[in-house]
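My questions will all concern the structure given below.
Here the complex is missing one protein chain, while the rest keep their positions.
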Amino acid sequence: MKFVQEEISIRTDKRSQMVDITDNVATLIGQTGITDGQVIAYCPHTTGAITINENADPDVIHDLLLTFDELFPKERQGYRHVEGNSDAHCKSSLVGTSEQVLIKEGRLVLGTWQGLYFCEFDGPRTRRVILQISGEV
Amino acid sequence: MKFVQEEISIRTDKRSQMVDITDNVATLIGQTGITDGQVIAYCPHTTGAITINENADPDVIHDLLLTFDELFPKERQGYRHVEGNSDAHCKSSLVGTSEQVLIKEGRLVLGTWQGLYFCEFDGPRTRRVILQISGEV
Partner (left out) sequence: MKFVQEEISIRTDKRSQMVDITDNVATLIGQTGITDGQVIAYCPHTTGAITINENADPDVIHDLLLTFDELFPKERQGYRHVEGNSDAHCKSSLVGTSEQVLIKEGRLVLGTWQGLYFCEFDGPRTRRVILQISGEV
């Protein structure tokens, strides 16, 4: 059983954006030598999130961000938080701060159309994603 | 420490549907002999999800699917994805592609009213759920 913690740094350039981190994570897994186990991708920011969704047609990501913006408008009657980013905090809790993906024979067990994304909801900012890769070498 | 990966195949028969997989998962755990640890149920599809909710009154599942459909209508002004299932991709990211349940003394540590569900959001289709059971034998 081996545990490795690594970090990815991401520079976002829009307020809302989804950044595909699948290749970064796959490369790090290869470096650990872990063959069977799991990787946890964790977002240490309260206005970001991690999700898994389609990485074939970029229009899917466009439509996800559009939907999130319509469900969580930036302004809402009754909001108190003075930073004006309560919408981003909501998206963070509903999309979720982490995802886990299984590892088999040294590879991510993702579906054919799946990619792993860091979600920026209050950018542009420099963000971190913490990865814990654990399993059998 | 033991790692076992298994797969369940599910045939859905509606566009939106929640399929209770608790018994399938409990049976597989029994076969592994793992007594303490956890199971990860992972959906490798970008228009499906995994969730935990009530398995006593089927009206709860009805009400969940009704709510998801109202929050994420099939059509939305501005959608670009030509497959016409962007609503299903949104539901997938918000409900989430995986859940984990603890195992104690060989049994799932679920609450009294909890069941584990595969969520179909763009059926009918044949779907897979990947299970990783890990822990002490």
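For clarity, chains are labelled A and B in written order, and residue numbers in each chain start from 1.
Keep in mind that, in the parts below, a residue touches a chain if its C-beta (ideal position, glycine included) is under 8 Å from a C-beta of that chain, and two chains touch if they have at least 3 such contacts.
The structure presented is a predicted model; accordingly, all values stated were derived computationally and were not measured.
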### Task
Decide which residue listed in A:Thr32, A:Asn53, A:Thr67 or A:Ser92 touches the omitted chain of the complex.
A:Ser92
#### Entry: Sole contact to the chain not displayed, among B:Ile10, B:Val101 or B:Leu131
B:Val101
### Query
Which chain B residues touch the hidden chain?
1, 36-38, 51-54, 57, 59-60, 62-64, 66-68, 70-71, 94-96, 99-102, 104, 109-114, 135-136
### Query
What residue numbers in chain A mark contact with the hidden partner chain?
1, 3, 5, 40, 42-46, 71-72, 76, 78-83, 86-87, 89-90, 92-94, 96-98, 100, 130, 132, 134
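Convention: only the chains that are shown with their structure count from here on.
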### Task
Please report how many Å separate the Cα centroid of chain A from that of chain B, as a whole number.
20
